[in-house]
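Yeah, one chain of the complex is gone here, protein chain that is, but the others are all in their spots.
Labels run A and B following the written order; every chain starts at residue 1.
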Amino acid sequence: MTHPEPETTPVLALEEVSKSFGAVRALRGVSLRLYAGEAHALAGENGAGKSTLIKALAGVHRPDAGTVLLDGAPVEFHGPADARDAGVAVIYQEPTLFPDLSVAENIFMGRQPRRSLNRVDHRAVKRAAADLFARLGVDLDPDQPARGLSIADQQLVEIAKALSFDARVLIMDEPTAALTGSEVARLFGVVKTLREQGAAVLFISHRLEEIFALCQRVTTLRDGALIGSEPLEGLTEDDLVRRMVGRDLDELYPKQETEAGEVALQVRRLTREGVFTDVSFEVRRGEIVGLAGLVGAGRSEVARAVFGVDRFDGGEVEVLGTSLKPGAPSVAMAAGLALVPEDRRAQGLVMDMSIERNIGLTGFAETTRAGLMNRKAERSRSVDWAVKLQVKYARLADVVGTLSGGNQQKVVLAKWLATGPQVLIVDEPTRGIDVGTKAEVHRLLSSLAAEGVAVLMISSDLPEILGMADRVLVMHEGRLTAEIPRAEATEETVMAAATGRTKEGSAAA
Amino acid sequence: MTMTAQPVRSESAPRPTASRQFIDKVFKARELAVAVVLVVMLLATQISNGEFLSEQGIKDLLLNSTILVLVATGQAVVVITRNVDLSVGSVLGISAFAAGNYLQSGGNSLIAVLLAVALGAVFGALNGALVSLGKVPALVVTLGTLYVVRGIDSIWVGSRQITADGLPSGFVDFGTNGISVVPYLALLTLAVLLCVGYYLRSYRSGRDMYALGSSPEAANLAGVPVRKRIMTAYVLCGALAGLAGALYLARFGNVDSATGNGYELTVVSAVVVGGVAFTGGAGTVYGAALGALLLTSINSVLPALGVSSVWVTAINGLLLLLAIAVDRILALRVAAVLRKQAAQMRSARHD
Partner (left out) sequence: MTDITAPKPTARRGLGGTVRWDTAVGVLLVLLLLFSFSFVDNFGNALNVSFLIGNTLPIALIALPMTMLVVSGEVDLSVGSTVGLSSAVMGALWNQGMAIETIIPICLVLGVVCGLVNGLLVTRLGLPSLAVTIGTMAAYRGIAQIVLGSDSVTDFPSQYLDFGAGHFGDTFIPYAALPFVVLLAIAVVVLHGTPVGRSLFAIGASEEAARFAGIRVKRLKLSMFVTTGLLSALTGVFWTLHYASARYDNASGLELSVIAAVLLGGIDFDGGKGTLGGAIAGVFLLGTLQNVMSLVNVSAQSQILVTGVLLVISVLAPRVGRQLAQARARKKTATPPLSPAPATS
């Protein structure tokens, strides 16, 4: 933090900002300064507090302590509109547009050009939108509805919106996560132009090379606390990783060597029309297989179809030799399959239910006598697993929503491990949890594999994939593009396959 | 590293527009479809019963539909914001009685109408406040106010009744006469409909209504004053229900404590049949008006065809079911088209 900073006043800054959600302290005394004409990277692991920080800047969250400074003067944003009026534009990973309205209206909602009698000038709206798209060099029809736009196009609409009110600060939360290479190039071109015109840019990305390509300064967060803010010049990717992770990688990824046994999960030519195509792979007992790819590549969708939450149109799924019926999670569970889903809050847990009952949801077969619930059995089953996974809770009857993210994830794991699965699919198992719990989850996965469970791990966290997986499968735009053995898996080989630059088999070059 | 060149997909390549047009058509076709059904139905009835579209027949048809069209217009605005107002029937009833009561004691016709509108607006404001401030599901709240307003109405009215002979003759004439076959009431309703339609289309606050219904989350991010707009929608809906009450009085000259009972279902049916989606953000007041016209016409068509009027309720219900089912199936179809289109773009890139 002692590095020299420009002499000018930052356009937008946070000073000693803190924010808590229940028991979770998402930000602790974090400061950040954004300067005109500078692209600033925000680095940190999942759950380090990046999203909370952005929401504080965007007026979505109000900080519990600390101040937001605009041109050096303290301001209070009472809502996103306040931040917007102050010239702050935010582009989220998945933009929120009005699906029923035209692209042009989406850009100018609430700020439409008007003609006599305060009437909205529809023609001017359309013309202005077309002008913006021309400036951005993109081909979008201002009249088409936002429904059905690709994520890349939706982001362009958001950027056009930022342009339309001459945003002085452009904040981008992992905008490239779902984009292809050329779409990223196009986005970066636009952002560079804006920066050169004097906008301050805050950029978040998982891909370190993008940070180096676009930014001049980087601020690193870990567990909600500020680690440092410094110029990127002179830093290496390794320096950045060390600041983000803050501990030895070996400790974070305690991978045990195991012998791969019989095939436990066999997926043959699985297809869901328009979502993923012709996906075949197998997972053996004792193996941890990583499934990598960009957001939107169809990884979670494959997991959902395998487990039966979604139907599939073609192909076959076998668990330990039993062929699964499509669209029937209860059948998959009976066959020994478990899925720890991607979105813990919406899919993994019933947030308004107690810890005990959440764990109990998967165990009715064990905890009923003659069709009636046996509360004692349910309770002892839940206690067993909560203790085994070292869930930190006050009472088992507490609503699960009051737990921290890491403990919630442990409850989800407890809920599924209690079923004694032979095949465990975990989708983003450590997203948004602290580093300590992350290491615990990794140790758990590793020991499960050692006990002979077949583990399929979907993750967007490349170090996690590289640190934990015996084999890495890579998906790109709905297809499996590579299978890379542990020895040959590097950031380069995996990313190359994930961005579609290699065909199957050539990845190991 | 992701920025290195790959076989560049032309960014300005023409997007697959055929499917987009299909989608556009689906969303615009609704008003047209309802209009076609309406016209076909009326013509078919005319062919089998030559008396149907006589001068008086047309006049009755228009007169019968005006009140429903008015209430449906207001309801459409509320539904576009992803809410609903079930209390419109009660509000119509109490406003009609209020206007009638005032006129019977020798009041001025214009003031009576304004009184009804104001009373409706007050109840609309009550609904709007409960929905927007209490963040309570609109359906439940307005179900409650349906009872409350009906209760107040019943207590106030008791067993009294307003009859045409107690009303100024000018007021009653206004309710039945018109310019050739077009009744004054229909002209007034048409004017209101056009104004509301124009407002929704051409004013920022009108566009906000669509934004709000289309995605409340995005509306909040875009700085749309959510509570204020919901309030506006309900006040407008209440005011139009009040106006409809005054017109009811003028048209029928007869109001008691049961006036408007059960009306809410017909109104909601009309709005949904006319293509205003329950999920908000889509549809127009013109569609709702066409839906209202269609439902009222069925009421007149059945007797003209010699079908017993006991069929009316069932047909209304089935129409509503048909409308929402067709909407849903079309939406699923659209989603499938978009998915397939995305897949085609992908595989095009893979080849």
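Just so it is clear, a contact is a pair of C-beta atoms (placed from the backbone, for glycine too) under 8 Å apart; a residue touches a chain by one contact, two chains touch by 3 or more.
Source: prediction; values computed, not measured.
Chemist: Among A:Ala130, A:Ala225, A:Val241 or A:Val383, exactly one should touch the missing chain; which is it?
Modeler: A:Val383
Chemist: Which of these, A:Ala81, A:Ile151, A:Leu235 or A:Met351, touches the one chain of the complex that we don't see?
Modeler: With A:Ala81, A:Ile151, A:Leu235 or A:Met351 as choices, the missing chain is touched by A:Met351.
Chemist: Of the residues listed, B:Leu53, B:Leu114, B:Val312 or B:Val334, which one is in contact with the missing chain?
Modeler: The one listed residue touching the chain not shown is B:Val312.
Chemist: If the hidden chain were put back, which residues of chain A would touch it?
Modeler: Within chain A, the residues touching the omitted chain are 20, 22-25, 64, 307, 309, 329-330, 332-333, 339, 341, 346-354, 357, 360-362, 364, 368, 371-373, 383, 386-387, 390-394, 397-399, 407, 415.
Chemist: For chain B, which residues lie in contact with the unshown chain of the complex?
Modeler: Residue positions of chain B that touch the missing chain: 130, 134-137, 139-141, 143-155, 158, 257, 265, 268-269, 272, 278-279, 308, 310-318, 320-321, 324-325, 328-329.
Here, only the chains that are shown with their structure count from here on.
Chemist: Chain A to chain B: how many Å between their CA centres?
Modeler: Their C-alpha centroids are separated by 42 Å.
Chemist: Would you pull the chain A residues touching chain B in the complex into a rising list?
Modeler: 60, 79-81, 84-85, 96-101, 105, 109-110, 112, 114, 118-120, 122, 137-139, 141, 144-145, 147-148, 150, 176, 180-182, 184-186, 188, 207, 209-210, 213, 273-275, 277, 477-479, 492, 495-496, 499-501
Chemist: Under the definition above, what is the set of chain B residues touching chain A in their complex?
Modeler: 1-6, 8-9, 11-13, 15, 20, 23-24, 27, 201-204, 206-208, 210-211, 213-215, 217-224, 281-282, 334, 336, 338-343, 346-347, 349-350
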